[in-house]
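Removed from the display is one protein chain of the complex; every other protein chain stays in position.
Then we have chain A:
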């Protein structure tokens, strides 16, 4: 038998892998380390301190934009997950037909269209609506975030549905469950891990968005990422490092929580 090709046995595999991880994580590690630096300067380490976290915590604008980020992400992720669940049910609980692939593409459109194009398009449309209606609240940001969060919620839910045995729903119907009861007692409980994964993914993606938010937001509607972008224009301070670190810890927390939730369910 011929020797199988194994990428792990190639010369230099280990060193290349280490280099890649180094390039990926070194900048983040630097950012995190310097968040604890007790010095105004960028490059000189003076000593460990939580001073910059303290500064950020007492900065009203940081807190305000953080709260706004969470509000938008919570509402948008929820709406996106509900739509994505419905879309996933509609596209999997059916025999394949002409145009189904087109529908997949249509639902996942936000993943393919460059974000800047969506941002500019939304800016033009929303500014018109703003003039017509006079409304300039958070609704625009929530609508935009919901739209681009749908595919992120859709993909894990659809994957879960596709791996589900269809006979289970047939069995429920055989045992006197109406369509609604079948959904409530069989489909939904089995779908939960997928829905939770979709929800958390959508939440993190919304929390993180800069480009679309920057274009769509009205005055005084900074989210945490756009606030940070604005700050950096005026020169980088250690405060940004501190905020980023807190943000990072939060994201890791959410992803880890999801991992445990989904593992327990399956």
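To be clear about the criterion, a residue touches a chain if its C-beta (ideal position, glycine included) is under 8 Å from a C-beta of that chain, and two chains touch if they have at least 3 such contacts; residues count from 1.
To be clear about the criterion, contacts and distances are computed from a predicted model.
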Listed names "YeeE/YedE family protein", "Succinate dehydrogenase/fumarate reductase iron-sulfur subunit", "Spermidine/putrescine import ATP-binding protein PotA" or "Molybdopterin-containing oxidoreductase family membrane subunit", with the criterion being the UniProt name of the chain not displayed: "Spermidine/putrescine import ATP-binding protein PotA"
Hidden-chain contact residue, picked from the options A:75, A:88 or A:186: A:186
Option from A:16, A:171, A:236 or A:252 whose C-beta touches the chain left out: A:171
Residues belonging to chain A that touch the chain removed from view: 165, 167-168, 170-178, 181, 185-186, 189-190
